[in-house]
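Removed: one protein chain of the complex. Kept in place: all other protein chains.
Chain naming follows the written order as A and B, and within any one chain the residues start at number 1.
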Amino acid sequence: MTESSHNDRSIGEQLATLQFTASLPESVRDALAEIATERCFAAGEFLCREGESTPELFLIAAGHVGLDMLVPGRGQVRVLTLGPGEVLAWSAVVGNHGATATGVTTDEVRAIVFEDHVLLSLCQTSHDVGYVVMRELAKAISRRLVATRLQLLDLFEEQSPS
Amino acid sequence: MTQLEACTRLLDPWLAHTVRIVDITDEIADVATYHLEFVDPDIGKSFSFRAGQFNMLYLPGVGEAAISISSDPAQRGTLDHTVRIAGNVTGELARAGDGATFGLRGPFGSAWPIEEALGGDVVIVTGGIGLAPLRPAIYELLNRKDEFGELSLLYGARNPFGMLYTSEYDDWGRRGLSVTTTVDRASPGWDGNVGVVPQLLDRMPLSDPANTTVMCCGPEVMMWYTARSALGRGIPPERIWISLERNMNCAIGLCGHCQFGPTFVCKDGPVLRYDRVASLLRVEGF
Partner (left out) sequence: MNPETTETECVFFPKIELQSLITLLVGDGYHVVGPTIDQAAIVYDKITSVDQLPRGWTDQQEAAKYRLERRDDDALFGFVVGPHSWKKYLFPPLTTVASAQKTESGWQMQTPEPDTTKYAFLGVRACELAAIAIQDRVFTGGPYVDPVYKARRSNAFIIAVNCAQSASTCFCTSMNTGPKCSSGFDLALTELEDGFEVESGSDIGAAVLGRLTTQSLTAEHSTMAAAARQQAVDQQTKQLNTEGIRDLLLGNLDHPRWKDVGDICLGCTNCTMVCPTCFCSSVEEVSDLANENVERQRHWDSCFNLSYSSMSHGTTRNTIASRYRQWLTHKLGSWENQFGTSGCVGCGRCITWCPVGIDLTEEVAAIRGDAAPKPPGGAA
């Protein structure tokens, strides 16, 4: 894990284009940029591990992260791949009882990283920031939920020729 | 027979042309591509179609099935149909070998909006066997690459074994189509994306959404959520196109079976502008 020094765009500039933060007011993005760090990961690095506490929330700026769940007899089963603009390890924000999946990078990843207590403290101190951040998080969870439902429907199972 | 009578007979929409299986390519489980040629070479020469159109494949004594054409519209010679075994007709087709003959009526229906997409970016979003009716569009877009902006294919399948035409992706990529795949369920050894295909659209970079055309084919639910994602990304509703499937019996708008509200899917579709059918797509049993 290395602190990135190769990116030529500031965190604030990146937050302005990433799906999770793009629609936030500029003042909120600035506040978030203040507390964020940017980190790069090689392929195969773990951002969080199932069952373990997750002290950081990751916003993927580039690259992909696989979410795996351990199934006895089958090993690590990949349930989802996340890409740019998506967040993971939200247990850090919504309740730190440990990650519910293992996040492993599948290629080189650049992430905007928020320490949980710092982010929560910002949200608590400024409810204006807290409201929009939590609302964005709710939207992200909602998108993830819809995608999971679509996976559940197993739409391609009985698909016929068209 | 007078010339006029002969002409009228040729125009009889019920007249099938005899085709012969030249070759069969096994694609994935229960899916094969049938490479067909017309027994009458003159018909072969005059037959042309647009990307997205379908033919009625007729197995005498068994019946007809509507199957999209999956070959290059610019290609003369064989006409390809990628078929999944799903019923009596496709089951019988699966038992036919090289050299077997049967009937074909077509081409029928509407086409992908290639001309409407000129000058802009194109995102093809499809799943499973839905790639088959889009392959002719991919060929045409690549043949005319200079006339479009960025070309992307977002392709989902149930699992890694459910992907069609995998051997062509590298070539498509070299010719300018960005190919991204995903599966609903990973299997051991799969190191690609896992998740549903609308998610790929949620996060793909779009440089000019207002001038981006989406061509989508797959299960209706998948198309509905793909359209939602596209709208969320700022793609105009009139630039989102989907291909619907209904019971097609006559293919010429006369038998009634394929109706979807005011739309005869066989002749007004199968390729339809999303905003023209959106209000009916989530009405149960309509």
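Criterion: a residue touches a chain if its C-beta (ideal position, glycine included) is under 8 Å from a C-beta of that chain, and two chains touch if they have at least 3 such contacts.
Computed from a predicted model, the values in this text were never measured in an experiment.
Within the whole complex, the absent chain has one touching residue among B:179, B:206, B:255 or B:278, and that is B:255.
Summarising the interface, subunit B meets the missing chain with residues 5, 8-9, 11-18, 20, 39, 58, 60-64, 86-87, 90, 100-103, 245-247, 249-250, 252-257, 259, 261-262, 264, 267, 280, 283-286.
Methods note: only the chains that are shown with their structure count from here on.
Centre-to-centre separation of subunit A and subunit B, using mean CA positions: 35 Å. Residue ranges on subunit B touching subunit A, taken from their complex, read 31, 65, 67-68, 82-84, 86-87, 90, 127-130, 132-133, 156-158, 162, 182, 184-186, 188, 190-196, 198-200, 202-203, 205, 217-219, 221-222, 225, 243, 245, 270.
Residues of subunit A that touch subunit B in their complex: 19, 64, 66-67, 75, 77-81, 83-86, 106, 143, 146-147, 150-151, 153-157, 159-162.
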